[in-house]
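Removed from the display is one protein chain of the complex; every other protein chain stays in position.
As written, the chains take the letters A and B, and residue 1 is the first residue of each chain.
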Amino acid sequence: MTTYKSDRFGDKQLGFALYLIGELIMFATLFATYFLFTPSAINPTPSETFELRTVVITSICLLSSSATIHYAEKAFEKGKEKGVWIGLISTLILATAFMGFEIHEFYKYASEGYTLTENLFLSSFYILVGLHAAHVLFGIGWMALLCYHYPRIPNAIYGQKQKIFTYYWHFVDVIWVFIITFVYGPYLF
Amino acid sequence: MKKIKWLVASLFIFLTGCNLRVLDPKSETARDQSFLIQFSFALMMIVFAIVIILFVWFLSKYRENDQNKDYIPADEKGSPWLEITWTVIPFILLAILAVPTVSITFEQSAQVESTPANAVQIEVTGQQFSWTFSYQNGVETVNNLRLPVDRPVEFTLRSEDIIHSFWIPKLGGKKDLIPGKTRRMIVTPEETGTYQGKCAEFCGREHTKMRFTTTVMEESEYEQWLQEMKEKIE
């Protein structure tokens, strides 16, 4: 019988941690690309493109979602079903809001003429932040599946699934912190 | 008949190992490189010889035969002394190799910073799939490079489209032409003659055909040739 802390779950934890190392290297390479090409020789510059307001709003959404998922995690450990639901649903909402604002941001940039192919700063910005957004989107789908699973599968297994998801979600959050610090930060503050 | 002549000729090269273009330098740059090749080869032959001797020795001496086939050899874990030996000796060999490597690499790159005053300036442009050479007096040639003997030449290398690599084996190693960048290379040909030049970086369909001839001539002839060419355009 697989328990919460079984051998097989240990395998999964290690395996997923290794997977995240691989992802970390991918993002690191994209950050390097961004540093190399930003600012570009031709306009627009990052400072005229970025807008503080959206960055703050998206950051608030995403960073607080790390707290809510942590809340779900703690609630699960204490066996509080309602807490898990609250944590999960609010994370889902925050993530969706993040996606909404991010799409809005991209849309706005694009309509101002700051498109993918405009210059290499924008290209490297979009391929980095876009890949991160894809991760958030994937996470939203994953959470939806967790919501589906929770009432249906054995609790121990659910706990494992949720735990792996939290690793993922915290990782996505950490990447966002890097994005604020290194992508937006130098040109906004 | 001609093929057979070439066959015999190159068989000879094969057996003697000399006369290979890279090992037949006609400039100091190429000579230094040729020296490095031969020096590293000699050092490495020491290693190779030791390995081969041990290999043949152990393999013949300890090969299974009717006497020893049921014998169970004693397990040995290793030997710190031996292991240290074959860690330290390669280090020493490599250190010996590293000295000329570093000095010649620096020398050959530093040259470029300090252009000699009497240098001939030639602009080299690579494009799919040919070479254009422009000389100081405005003359341009395609796939045909002429140089005066015993005078430093500074090549300014540019690419029109993608990466190419400028290489005249007898005069020196290659240098890549990177689109959007300018590279420089200095050599002093020391002997008159005709040398092959090639593009060494794969650049598409007819990369193979991207070759040029380099003719090194006496300075007076060179000046005369330049003059004639100039008159032709005018």
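Keep in mind that, in the parts below, a residue touches a chain if its C-beta (ideal position, glycine included) is under 8 Å from a C-beta of that chain, and two chains touch if they have at least 3 such contacts.
In this section, contacts and distances are computed from a predicted model.
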Missing subunit (named according to UniProt) among the choices "Carbon-monoxide dehydrogenase large subunit", "Putative hemin transport system permease protein HrtB", "Hydrogenase small subunit" or "Cytochrome c oxidase subunit 1": "Cytochrome c oxidase subunit 1"
Omitted chain's touching partners, listed by label: A, B
Selected from A:60, A:93, A:116 or A:147 as touching the chain missing from the view: A:116
Contacting the left-out chain in the complete assembly, out of B:108, B:125 or B:188: B:108
Of B:126, B:172 or B:189, the one touching the omitted chain in the full complex: B:172
Options A:29, A:47 or A:181, residue touching the unrepresented chain: A:29
For subunit A, the residues touching the chain missing from this view: 1-2, 6-8, 10-12, 14-15, 18-19, 21-23, 25-26, 29-30, 33, 36-37, 40-42, 116-117, 119-120, 123-124, 127, 131, 138, 141-142, 145, 149, 153-154, 156-157, 160-161
For subunit B, residues in touch with the removed chain: 2-3, 6-7, 9-11, 13-14, 17, 20-23, 30, 32-34, 36-37, 40-41, 44-45, 47-48, 51-52, 54-55, 58-59, 62-64, 68-69, 71-79, 82-83, 86-87, 90-91, 94, 97-98, 101-102, 104-106, 108-110, 161-163, 165, 167, 169, 172-176, 178-181, 183, 196, 198-208
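To be clear about the criterion, only the chains that are shown with their structure count from here on.
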Inter-centroid spacing, subunit B versus subunit A (mean Cα positions, whole Å): 51
